[in-house]
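Input: a single structure, listed below in structure tokens.
Removed from the display is one protein chain of the complex; every other protein chain stays in position.
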């Protein structure tokens, strides 16, 4: 039983799927060298016709993956920075996502987009610190934000096997997390199935990605005083509404914490759906980045813009009032 | 007193601002010919150094507008189709939007992006029928969705004069609307100020863009039975939360209808903010496009995916139960 | 698929008459949203596809009817698509700008200019990897030459020596913008800058287009990489049928007349006997009458299935109201 690191989990998922299915291939920048660790060793093992170091042309190789998918491949794309999803938004949202319906079901586009180190990486500042998973939730592209190495493995495997495009965000804030698991026990995690990291009876805290660990710390801190259920959706789209309904039925209270901007973020969606379809005994609260947030460079400013443990504690205490 | 058409209103706003301020210029495809009617006559009047017909390079000319703005210009960009906002998402969300903060306030980027005919245009199908205003709300780019010619005029004028980037969606579904106004009476409409099209006491219906007119028709239909207040935010970002709070204080009930996809759309944001910060006597409801909607070509399918009057009536009656 | 001189004429006649029929159906309201007519450019699609093998692939554009018919799709099912029927190529879900027919090697039209080129590169990459010997032809207009993603695609195809034929349909305009005001340099010069062999040919002569394509295709099949073929052509009609409704004076009558003198059907028609020509015309007339009947009597899709095929995995999307 060895400690599994987050990057190793992604690396193993890729390796296992490439061994299992010759259609799986990887495109990206510097993936031969494995700079982001996710692709370490894959070039040597599978060769350059399955591990393709691409030039700095994200838009072209993102659409190239579509063409390869139309011809039977299952490409995985690694993006070095989250904002490359802005650059390739047309290719993902307007091309890959729409092809199945537009062709009347003639084709599917099983492409997986992986962003290792999404969200703030201290010091990378404005254009390298985005966490745009809510954008893909809005356009309807399947979106996973694993909080742990085990889920990172299981969700990447499921993403690769899925018939549709899937974006997987590996939050920089979760990259240091390690799991005590027997790597032989790792298995696929279905898209759309939440995970209760900690059961509780007073309030449901829906936490996304690295913030799951903040939520768990807060739950510990409040232990005895408030019984917090920590609910990790694992995929923000599709979202496990049934699982959340069960949790809310138990607690009747809701707080969300996630690292996307406030307006039209996943926090808003969770509160909206719960208010429309479930019953709460107290008004819900969400903790997010501010509206329109741009992360400033200086560390104390960067931190000030991100959701914090303190904000979560206050929110929980407010809904318990 | 002449009937003002929606395209004429946009055209007049552009013309007036170009006359008022020599820094205002227009970039776009076929704007010399004025295909979209918005720029009709401007080339002759202001010349090709202020009305610039651009090649089919949206990404370059969208960033070109940033450079021009940094040097004192106030560019207006016309996009022929809504999905060009996907293609230029990097240039708008990651460049124009972030420059003021990233430079510590050294620069501003007063660029306006206009999309005449946003949303579904019957028969244009999957890649030409998007209504992505919620995406810009999420990233924090100011976003206007005028429902009437008068507001189209006033909001475009304010957008052009604003120091920040602003996206203005002119819904295809509102393009045929005409206003009985004395064109001399037209004036700027501040960003972030809602408009109550019809006062009511039982329920607040927040309607966006062309759906404001559906909401008004429904309000008429229910007249005597249910007193509907029709609330048009006019800009989805910034949103007039104070105005909405006043309306909710009166009605205590909320229904939203808008043409964006369901998850993480503006409808979700409105419900989330109202539930967190205001008091409702009944659970709210929203009417939207489905999750991840792609508009199919066949007319009856295209229609089936868009929010309808019937859905609004049902939603209103449900919250009144 | 190798075609005789008469066969080439027949294919072009099919497209010409299909497009005329489509115009009638736009006016009658049976086709909603209009079309981008291919009339005048038939020699490009037919010439290129005549040099391709059955198993070869193509990607198409917003002005794509000609490509789809030239590659071999059933005109009846194409017309059913344009009229939004369940029997259409895309089950009525795609329409004029998204027609696809995987069975015929048509990976799809694309409503976004330039967007199909990198998709074609990906298909060619997969084919090369699988050793299929397939060639992928990607059509785009002169305006497409200004899309960054297409230029990126040229680089990838050249770097990896992929079997892609970049077919530039230079019809002189991107909507209202003349080529000279939109393009610095030339189509061939851009390809050559990436080390891609490029030629400019008479796009009104189907046999010239076919021969140029055949040469590039055999190079590509030999593993010698991509090629670009610029076809000088002209659309006799509007950019889009909406142009019938608005006055746009970006072309002179003289210019239009000049090009009409070089009608690809007249040029190819002159190479076959009057009898062959008359027979082809008659056959096409009959075939399209049948296609129209098929399309207009085909069932419309059921609104309940509006979101069918949204997710290939079969996942259902939440409705727009709870």
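Each chain carries a letter (A, B and C) given by its place in the written order, and its residues are counted from 1.
What we mean here is this: a residue touches a chain if its C-beta (ideal position, glycine included) is under 8 Å from a C-beta of that chain, and two chains touch if they have at least 3 such contacts.
In this text, all values refer to a predicted model and were calculated from it rather than measured experimentally.
Here one chain is not drawn; of C:5, C:102, C:193 or C:242, the residue touching it is C:193. In the complete assembly, the contact with the undisplayed chain comes from A:296, out of A:140, A:209 or A:296. Looking at B:24, B:51, B:66 or B:244, the residue that reaches the missing chain in the full complex is B:66. For the chain left out of this panel, the touching residue among B:5, B:100 or B:314 is B:100.
Panel shows chain A; residues 29-30, 32-33, 35, 53, 55-57, 59-60, 83, 87, 121-128, 262-263, 285-294, 296-305, 307, 311, 314-315 of it touch the chain omitted from the view.
Across the interface with the omitted chain, chain B contributes residues 49, 54-55, 57, 59-73, 90-91, 94-95, 99-110, 140, 142, 162-164, 192, 238, 273, 276-277.
Seen across the whole complex, the unshown chain contacts chain C at 146-152, 154-155, 158-159, 181-185, 189-190, 192-196.
Methods note: only the chains that are shown with their structure count from here on.
Relative to the C-alpha centre of chain B, the farthest chain centre belongs to C.
With centres set at the average Cα position, the gap from chain A to chain C is 39 Å. Inter-chain centre distance (chain A to chain B, centres taken as mean C-alpha positions): 30 Å. Note on chain placement: the centre of chain B and the centre of chain C lie 35 Å apart, centres being C-alpha means.
Looking at chain A, one finds that residues 90, 94, 101-102, 140, 273, 276 touch two or more other chains. In chain C, the residues that touch at least two other chains are 90, 92-94, 98, 110, 112, 148, 307, 310-311, 317, 322.
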